[in-house]
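Shown below is the structure under consideration.
Every protein chain except one is present and positioned as in the full complex.
We just call them A, B, C and D in the order they show up, numbering each chain from 1.
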């Protein structure tokens, strides 16, 4: 299950293979007994690439693919420095960043060893914010997650992304470049808000996707439930559970950002975090509502199946009940007794036919009175549509 | 899924088409990455229209279809000014209002981007109250919602409604005009209470509507459950879930209004908000009770279906058990063996009939003793009624 | 749904007709938009009648059918004055009471507009206590409720009952008259305790009634479950839910009476309220336990039905499996082939009978080995008992 | 339901008759309207008997069947006095005790009117502790309860038991006599701890008993579920619910004893109560786990029954499907048409047999491929074992 490497510090998470879409419930964990605070680079992590943006109200500089040491001069000035590290695979780069910003070993470990639970931690004059970004898969069969971590200091912000692809922060960079909105006039705290807000807003399309799937399920259960329906309900429940687990801790993160005065987040920006907090609560409420609906759908599905069984049984019962007496009657006159007066009558055969028609007609009338034909009919109708 | 407009600030909520009644679980959300605090006018929003009422104990002025700038002179005087904005579609009007009252951009965004979760937010000397009004649909198949937002200042109140139709505030306006009750003697806080109380009282007829539907379901399940019954239970559960989601946050809103001393709500009016708080608790308790009843009804429905299956199977078993042995007997005497002594007896045929009648009678007696006929009978009775 | 009367202040609760026993989940509500704090007399409310008892340790005066104004001289003296208003139908009487005791309009509204949720509210020097009395119906098919409200002042107590019938306070009046116990030595707070304790003790027989019904259900499900059983479980659940809703808020009422020092309830009497609080907790615990048992009973019922189905199917299968092969065999020798050697043998017919008996015996032995006959037998036994 | 006696103070709890074992959910309650704080001796209560033990580090005196007044001289000295009252049936004795120790009427009422909910109440310089002792029934079909109450003062302890039989405190008395452990060196608080600890440790064998029953149920459901299984699951759930209700309030009692400084419990002994608190938490956790397991077992039982039904139906379907076509074939050649060429062939009969064997074999092969025979076989195996 766990591979033991020559060195003590092993990463016992298997390379995510084809089943990657199933691992909604993993967290990173160390090999038991490993040294805490050690940097473990995952073998399949992307190489790190840094984009530095340094700005104040008047100027904005953007440097791409810069080394950490080249960033150092920008730190500690009066401008706001945003260092975006994309890819967590270059140990040297990450260690240099750790040294320049004097990051606590546990902080760096949380940033690199993905996935972690979203959280806010206060390391004296630095705030660590771990968040999980979600994105619908291209085939819409679920969602991907990517950990985005922030280290927020007085005049600087570090952000760490797992990959450089699908970079949803470009829009924020554009806004800085074009000095759109109030971003250039505000500090690193407002920038953090902008990026977190982008991440949180990314949950809404995913949540809406589940609304669509639940509506599709409602239709499917009414019109034509099959064995895949249950599987789909189960998948929706499992994915909503996973989604909830990602956004739930964000509530606490934003609550801390919005209330506690660390000296790092200004009063003015706290109002903005209050807005993000509202969004997280909204997402959570919708997820909870969908989870409850999905659970109710299971009941509806079970009852639909029970209804179908009842109708199948009614059908069988109608057929059996009509023909079993008739078969008995014809059996009677198939007996070979020598003395069976009915057999000799000229009209006997036709009288028996009349009796049988009467019996069948009576039974059909009986079932019609009981209302058994209506559902059978509707079943048939359904099959046509 | 989301339409990308030429400008960055897009509204990715599709125009609500025919399925409008299903969207009980939506919240407004921005396109990820959009600038916070930006005013996004929904394409199908109604044009804005302002009704200004300015009153004190002695005088009351009412101006309809006034421009925001024309309202400005009434603000900041000793009279109470109530500006009711109906329709959220005129950007100019809304921006002017924002400037006159110095509204925070996030506040204005929450007012315009409907629907939002009900909440109370304190912007220094202004209280923002978001509430959701509910109204039964005309065909009684569910309910409509409309966001009503209030901005409460020291001597003024702004209210924002989505549409001018179905204006349930007219009654309050009449009361101001005729100086009925204590409204003219009180401040903007009491006016807010009156309007919120009107909105909350509007939940009771909706809740009562669900009581009727649950009672109808109880009757239906007992007398004549069909496949639509389950669907109806599911619908009731879903709508109660949606209703609960609308009123639940109001509890917190009123708790804040009733307890916290913002200097804006006087002690005297807090007693009134305590009364509204009680009503919200009552509504919530009834909704919870109905939700629990609806869940129990599902169990009752399942068991009713199981009962029906049992009775169908009993019916089939009775018919089969009676005729299968008889058919065997007649089969025996249909055999063509040359030496079958019974065949030759003169009374054999009639003796066989007697035997068969005895077998059938015995089996019928056996089933009667087991009590299988009673439920079958009641099923028949049911079909008649 | 709501009738609009010529005047604004309407009571939109329909006259409680024959279905009165179903309305376990109602609360009074105003027509949306009506003036708060207005006295709305229900059309079917009983005329008000006042019993005044004024006592101290040495003397006790009792006046029946007195007018409010005639009571005024007794208020504000050093004696304890208990004014018991029975029936809420006389507007004049109620308004006079309101004036004499200077009651807040909202307080009077809560007292008159029944039913309200139990609560304690502090109006400066008056405590309003709303409670709900329960009483088993005479046919034991559920329970009736009646709102009893108290207004407790320094030396006086107002109590409001919906009807004068079924007055369970007579016992307390006797105790005052005969100076039994410590009531004459204590203040209005102890009197309030006595009355509330009487109301709370009235829940125990109702709760015990549900214990009896649950035990009857347990027996019914084991011995002879039918379609009414499920209905009865549902009714018990619904009524326990309603009962819980009535007593649950009393917990909070008594907690406030027992802890908070309003200056109105003395330390000594707080110990007594602690005792009532214990009783409320006990009632709640039993209700919760019964609710859980009733939910479990539903599972037991479902499984009992499943068992029955299995046994019906076993019965059908046994009968079919025994006779279907036999019917095949007799069918074989009913064929009309010219060359069927068995037909000619003298003993063929009897050999076939032996074969058929062997087949039937073997199958019966097989089912006996499988243990299928035991449950069938017990089913039969059951039918006899 | 309630019997009205000539005097007001009635005990409306019926004498516990044969069904005593069912009353897991009762609490004592007064006749509504009775005087609070009155001593009501239950008719079937055992006569009271007192054992006094008075000890300090050097001496220990033990007096059996002593009168309360004879105990008085021992109280108020520097020694620890433990008065153990066994049986709650002697009003004179209990009243004398109440006078000697100056017990509050409500305190004495709670002690005498069993059963009460476990609780701790602080009457100035006396702590009342109500606890419920449990004991497995001799036939292991459930458990009995007995209320044990303690009144803890500065240098004395009163304990009240319902019966003198099954006195589990003898072991503590021995320890005092032989000066074992630290009991003789400590005060009445440590003695209270010892006795409460004995009572709490008595829950463990009862809890273990339910572990055994749940394990037996697991086995029963897998191997041979029958209709009693469900009943047994229900009984276990009901009894665990009752057990939980008894121990749950003890958590709070011990929390208060362990935290609050009443001056009566020394710091040193609080550490011991912390240990008892841990035990109560452990008992509660196990009960909760068992309750959850019992609920899961219900699901397993339902699915086992569903499995059985599927296998019965498979069996019926296999038998029917094999013989129905064969019966049709033999029916064909039982027809009496004059021109049926097959009838005349010499080998026709044997060819038909071959065809029928082929059809039967094909169907059997088909079912074998579908895997329907395996479960049927295992069903048979099961029946054998």
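Structural remarks
Note that in this section a contact is a pair of C-beta atoms (placed from the backbone, for glycine too) under 8 Å apart; a residue touches a chain by one contact, two chains touch by 3 or more.
Note that the structure is a prediction, hence the values are computed from the model and not measured.
The chain not displayed here makes contact, within the full complex, with A, D.
Within the full complex, the residue among D:44, D:57, D:228 or D:275 touching the omitted chain is D:275. Checked against the full complex, the candidates D:70, D:332 or D:351 give a single residue touching the omitted chain, namely D:332. By the touch criterion stated above, the residues of subunit A touching the omitted chain are 1-2, 8, 12, 22, 25-27, 29-38, 104, 106, 110, 116-117, 119, 121, 123, 226-227, 230-231, 234, 237-238, 241-242, 245, 298, 301-302, 305-306, 308-309, 312-313, 315-316, 319-320, 323-324, 326-327, 330-331, 333-336, 340, 342-349, 352, 379-380, 383-384.
Residue positions on subunit D in contact with the hidden chain: 136, 168, 171-172, 175, 180-181, 193-194, 197-199, 201-202, 204-205, 208-209, 211, 215, 218, 222, 271-272, 274-275, 278-279, 281-282, 285-286, 289-290, 292-293, 296-297, 299-300, 302-304, 306-307, 309-310, 313-314, 316-317, 320-321, 324-325, 327-328, 331-332, 334-340, 369-371, 375, in rising order.
Everything that follows uses one rule, which is that only the chains that are shown with their structure count from here on.
With contact taken as defined at the outset, subunit B and subunit D are each touched by C. Farthest chain from subunit B, judged by C-alpha centroids: D.
Averaging C-alpha coordinates per chain places the centre of subunit C 26 Å away from that of subunit D.
Subunit A and subunit D have Cα centroids lying 42 Å from one another.
Among the residues of subunit B, those touching two or more other chains are numbered 302, 306, 309, 313, 316, 320, 324, 327, 331, 334-336, 340. Here, these are the chain pairs in contact: A-B, B-C, C-D.
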